[in-house]
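And now, subunit A:
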Amino acid sequence: MDFLTFARGPALRVSIGVFCIGVVWRIMGFVLLRIRRERSLARESMPRYLSEGLLAIATRSWPHPEFVRRTGAGEAIGYSYHMGLFVVVLLFGPHITFFASLFGFTWPGLPSSVITVISVVTLTLFLAVLFRRVTNPVIRMLSNFDDYFSWFITMSVLVTGIATTAHVGLSYETLLAVHILSVDGLLLWFPFGKLMHAFYIFPSRAINGAILARRGAAS
Partner candidate 1 sequence: MSAAPAAISVGEMLRRHGISRRGFIKYCTATASALALPPWMGPAMAAQLRDGPRPSVIYLSFQECTGCFESLTCSFAPTIEDLMFDVISLDYDDTLMAAAGDAAGSALAAAMRDNHGKYILVVDGSIPTGASGACCTAGGRTAEAILREAAAGAAAIVAVGTCAAFGGIPFADPNPTGAWPVSAIIPERPIVNVSGCPPIAEVITGTLLQLVTTGKLPDLDGHGRPKAYFGNNIHDRCYRRPFYDQGKFAKSFDDEGARSGWCLYELGCKGPTTFNACATIKWNGGTSFPIESGHGCLGCSEPNFWDKGSFYAALDTPDWGKAGESTGTQVVELTGGAVAAGLVLGVASAGTSRLRQHHSAGSGNKPGAEGE
Partner candidate 2 sequence: MNRLAAIAVRLESLPGAASPLPPPAPAGRGNCVDAILSELAGLLERLDTHQVAATLDLRSLPMSPADRAELQRVLGPGELRATLVASGESTIVDTAIPGIWWTRHHDATGTLTAELLEVTRIPPILVNDPGELPAASAALRALIAARQRAAS
(Lines give C-alpha, C1' and ligand atoms only; values in the text may rest on other atoms or scores of the structure.)
Protein backbone atom coordinates (compact mmCIF):
# COMPACT_ATOMS: atom_id res chain seq x y z
CA MET A 1 0.00 0.00 0.00
CA ASP A 2 1.54 3.34 -0.93
CA PHE A 3 1.99 6.28 1.38
CA LEU A 4 -0.97 8.37 0.25
CA THR A 5 -3.40 5.46 0.20
CA PHE A 6 -2.32 4.60 3.77
CA ALA A 7 -2.66 8.20 4.96
CA ARG A 8 -6.14 8.80 3.55
CA GLY A 9 -7.26 5.21 4.18
CA PRO A 10 -6.62 3.16 7.32
CA ALA A 11 -4.62 5.88 9.12
CA LEU A 12 -7.41 8.43 8.73
CA ARG A 13 -10.04 5.93 9.74
CA VAL A 14 -8.21 4.97 12.92
CA SER A 15 -7.51 8.61 13.80
CA ILE A 16 -11.13 9.69 13.41
CA GLY A 17 -12.19 6.71 15.49
CA VAL A 18 -9.72 7.46 18.28
CA PHE A 19 -10.68 11.16 18.16
CA CYS A 20 -14.37 10.38 18.63
CA ILE A 21 -13.74 7.82 21.38
CA GLY A 22 -11.31 10.13 23.20
CA VAL A 23 -13.41 13.28 23.03
CA VAL A 24 -16.60 11.59 24.21
CA TRP A 25 -14.65 9.78 26.95
CA ARG A 26 -13.15 12.96 28.35
CA ILE A 27 -16.34 14.99 28.13
CA MET A 28 -18.35 12.25 29.82
CA GLY A 29 -15.56 11.97 32.32
CA PHE A 30 -16.16 15.45 33.67
CA VAL A 31 -19.86 15.88 32.95
CA LEU A 32 -20.69 12.95 35.22
CA LEU A 33 -18.55 14.12 38.13
CA ARG A 34 -20.19 15.10 41.43
CA ILE A 35 -20.65 18.82 41.88
CA ARG A 36 -20.47 20.19 45.40
CA ARG A 37 -23.98 21.21 46.41
CA GLU A 38 -24.41 24.95 46.84
CA ARG A 39 -25.55 25.51 50.42
CA SER A 40 -25.78 29.31 50.30
CA LEU A 41 -29.03 30.99 49.36
CA ALA A 42 -29.48 31.78 45.68
CA ARG A 43 -29.12 35.56 45.22
CA GLU A 44 -30.60 35.36 41.71
CA SER A 45 -33.29 33.23 40.11
CA MET A 46 -32.15 30.21 38.14
CA PRO A 47 -32.96 31.51 34.65
CA ARG A 48 -31.06 34.69 35.47
CA TYR A 49 -27.93 33.13 36.87
CA LEU A 50 -27.83 30.58 34.04
CA SER A 51 -28.05 33.33 31.44
CA GLU A 52 -25.36 35.30 33.28
CA GLY A 53 -23.27 32.18 33.17
CA LEU A 54 -23.57 32.12 29.41
CA LEU A 55 -22.72 35.81 29.34
CA ALA A 56 -19.54 35.02 31.24
CA ILE A 57 -18.26 33.20 28.18
CA ALA A 58 -18.11 36.56 26.43
CA THR A 59 -17.06 38.75 29.36
CA ARG A 60 -14.22 36.43 30.35
CA SER A 61 -12.97 36.29 26.75
CA TRP A 62 -10.96 39.46 27.13
CA PRO A 63 -8.69 40.48 30.06
CA HIS A 64 -9.91 42.92 32.67
CA PRO A 65 -8.73 46.49 31.94
CA GLU A 66 -6.00 46.33 34.61
CA PHE A 67 -4.37 43.41 32.86
CA VAL A 68 -4.79 44.41 29.23
CA ARG A 69 -1.45 46.19 29.05
CA ARG A 70 0.45 43.11 30.13
CA THR A 71 -1.60 40.35 28.51
CA GLY A 72 -3.56 42.06 25.73
CA ALA A 73 -1.02 41.44 22.98
CA GLY A 74 -0.79 37.74 23.77
CA GLU A 75 -4.57 37.42 23.79
CA ALA A 76 -4.91 39.26 20.49
CA ILE A 77 -2.29 37.06 18.82
CA GLY A 78 -4.03 33.98 20.15
CA TYR A 79 -7.41 34.99 18.78
CA SER A 80 -5.85 35.96 15.46
CA TYR A 81 -4.19 32.66 14.79
CA HIS A 82 -7.27 30.75 15.92
CA MET A 83 -9.39 32.70 13.44
CA GLY A 84 -6.74 32.16 10.79
CA LEU A 85 -6.84 28.41 11.40
CA PHE A 86 -10.64 28.30 11.25
CA VAL A 87 -10.70 30.26 8.00
CA VAL A 88 -8.05 28.05 6.38
CA VAL A 89 -9.57 24.77 7.62
CA LEU A 90 -13.21 25.61 6.85
CA LEU A 91 -13.08 27.92 3.83
CA PHE A 92 -10.40 26.38 1.60
CA GLY A 93 -11.78 24.51 -1.44
CA PRO A 94 -10.01 21.15 -1.05
CA HIS A 95 -10.88 21.11 2.68
CA ILE A 96 -14.54 21.77 1.87
CA THR A 97 -14.40 18.80 -0.51
CA PHE A 98 -12.92 16.71 2.29
CA PHE A 99 -15.67 17.63 4.75
CA ALA A 100 -18.32 17.22 2.06
CA SER A 101 -17.20 13.62 1.56
CA LEU A 102 -17.63 13.04 5.31
CA PHE A 103 -20.80 15.04 6.04
CA GLY A 104 -22.53 15.15 2.66
CA PHE A 105 -22.96 18.90 2.27
CA THR A 106 -20.77 21.77 1.09
CA TRP A 107 -20.51 25.49 1.68
CA PRO A 108 -18.92 28.33 -0.28
CA GLY A 109 -15.25 28.98 0.28
CA LEU A 110 -12.72 31.73 -0.27
CA PRO A 111 -10.39 32.14 -3.26
CA SER A 112 -7.15 30.18 -2.95
CA SER A 113 -5.02 33.32 -3.08
CA VAL A 114 -6.78 34.78 -0.03
CA ILE A 115 -6.33 31.50 1.85
CA THR A 116 -2.63 31.52 0.99
CA VAL A 117 -2.19 34.99 2.49
CA ILE A 118 -4.15 34.09 5.66
CA SER A 119 -2.21 30.83 6.12
CA VAL A 120 1.14 32.63 5.87
CA VAL A 121 0.00 35.24 8.41
CA THR A 122 -1.20 32.46 10.72
CA LEU A 123 2.15 30.70 10.36
CA THR A 124 3.96 33.88 11.39
CA LEU A 125 1.72 34.32 14.44
CA PHE A 126 2.34 30.68 15.38
CA LEU A 127 6.07 31.29 15.37
CA ALA A 128 5.56 34.47 17.42
CA VAL A 129 3.61 32.50 19.98
CA LEU A 130 6.39 29.94 20.39
CA PHE A 131 8.92 32.72 20.68
CA ARG A 132 6.89 34.27 23.51
CA ARG A 133 6.52 30.96 25.30
CA VAL A 134 10.24 30.34 25.19
CA THR A 135 11.45 33.85 26.06
CA ASN A 136 8.94 34.87 28.73
CA PRO A 137 10.32 33.37 31.99
CA VAL A 138 6.95 32.90 33.67
CA ILE A 139 5.32 31.21 30.71
CA ARG A 140 8.41 29.12 30.11
CA MET A 141 8.32 27.87 33.68
CA LEU A 142 4.68 26.93 33.32
CA SER A 143 5.15 25.14 30.01
CA ASN A 144 5.34 21.37 29.74
CA PHE A 145 5.50 18.70 27.04
CA ASP A 146 1.78 19.04 26.38
CA ASP A 147 2.15 22.72 25.46
CA TYR A 148 5.07 22.20 23.12
CA PHE A 149 3.72 19.08 21.47
CA SER A 150 0.27 20.54 20.91
CA TRP A 151 1.95 23.54 19.29
CA PHE A 152 4.16 21.27 17.20
CA ILE A 153 1.40 19.01 15.91
CA THR A 154 -0.83 21.94 14.93
CA MET A 155 2.11 23.73 13.34
CA SER A 156 3.07 20.65 11.30
CA VAL A 157 -0.45 20.48 9.84
CA LEU A 158 -0.20 24.15 8.84
CA VAL A 159 3.31 23.90 7.40
CA THR A 160 2.66 20.69 5.45
CA GLY A 161 -0.58 22.17 4.13
CA ILE A 162 1.21 25.26 2.82
CA ALA A 163 3.96 23.10 1.29
CA THR A 164 1.38 20.88 -0.44
CA THR A 165 -0.56 23.78 -1.94
CA ALA A 166 2.65 25.45 -3.06
CA HIS A 167 3.92 22.14 -4.53
CA VAL A 168 7.28 22.86 -2.95
CA GLY A 169 9.92 20.35 -1.94
CA LEU A 170 8.90 16.77 -2.60
CA SER A 171 6.43 15.30 -5.07
CA TYR A 172 2.80 16.34 -4.64
CA GLU A 173 1.78 12.80 -3.71
CA THR A 174 4.30 12.69 -0.85
CA LEU A 175 3.44 16.19 0.36
CA LEU A 176 -0.28 15.41 0.41
CA ALA A 177 0.34 12.12 2.21
CA VAL A 178 2.48 13.84 4.85
CA HIS A 179 -0.15 16.57 5.30
CA ILE A 180 -2.95 14.03 5.78
CA LEU A 181 -0.75 12.02 8.17
CA SER A 182 -0.11 15.16 10.21
CA VAL A 183 -3.88 15.67 10.43
CA ASP A 184 -4.15 12.04 11.55
CA GLY A 185 -1.56 12.77 14.22
CA LEU A 186 -3.47 15.85 15.36
CA LEU A 187 -6.69 13.83 15.65
CA LEU A 188 -4.90 11.10 17.62
CA TRP A 189 -3.33 13.59 20.06
CA PHE A 190 -6.35 15.89 20.40
CA PRO A 191 -8.37 14.12 23.11
CA PHE A 192 -5.36 13.51 25.37
CA GLY A 193 -3.74 16.94 25.71
CA LYS A 194 -4.38 20.64 26.06
CA LEU A 195 -6.07 20.78 22.68
CA MET A 196 -9.19 19.62 24.51
CA HIS A 197 -9.54 23.25 25.56
CA ALA A 198 -11.66 23.46 22.40
CA PHE A 199 -14.39 21.56 24.27
CA TYR A 200 -13.65 22.69 27.83
CA ILE A 201 -13.28 26.41 27.47
CA PHE A 202 -16.89 27.43 26.96
CA PRO A 203 -18.52 25.07 29.49
CA SER A 204 -15.96 25.95 32.17
CA ARG A 205 -16.47 29.71 31.79
CA ALA A 206 -20.25 29.23 31.71
CA ILE A 207 -20.34 27.01 34.82
CA ASN A 208 -18.03 29.23 36.84
CA GLY A 209 -19.98 32.30 35.75
CA ALA A 210 -23.28 30.67 36.73
CA ILE A 211 -21.99 29.65 40.18
CA LEU A 212 -20.66 33.13 40.89
CA ALA A 213 -23.83 34.77 39.60
CA ARG A 214 -25.92 32.56 41.88
CA ARG A 215 -23.81 33.84 44.75
CA GLY A 216 -24.49 37.40 43.62
CA ALA A 217 -20.94 37.95 42.46
CA ALA A 218 -21.47 38.25 38.74
CA SER A 219 -19.07 40.56 36.95
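Assume a contact is a pair of C-beta atoms (placed from the backbone, for glycine too) under 8 Å apart; a residue touches a chain by one contact, two chains touch by 3 or more; residues count from 1.
A word on the picks: all candidates are chains of the complex that A comes from, given by their letters.
Predicted model, so just to flag it, every value in this text is computed and none were measured.
Chemist: Going by the C-beta definition already given, which one of 1 or 2 is in contact with subunit A within this complex?
Modeler: Touching partner of subunit A: 1.
Chemist: Please give the residue numbers of subunit A that touch candidate 1 in the complex, ascending.
Modeler: 2, 4-5, 8-9, 12-13, 16-38, 93-95, 97-98, 101-104, 106, 109, 111-113, 115, 171-173, 176, 180
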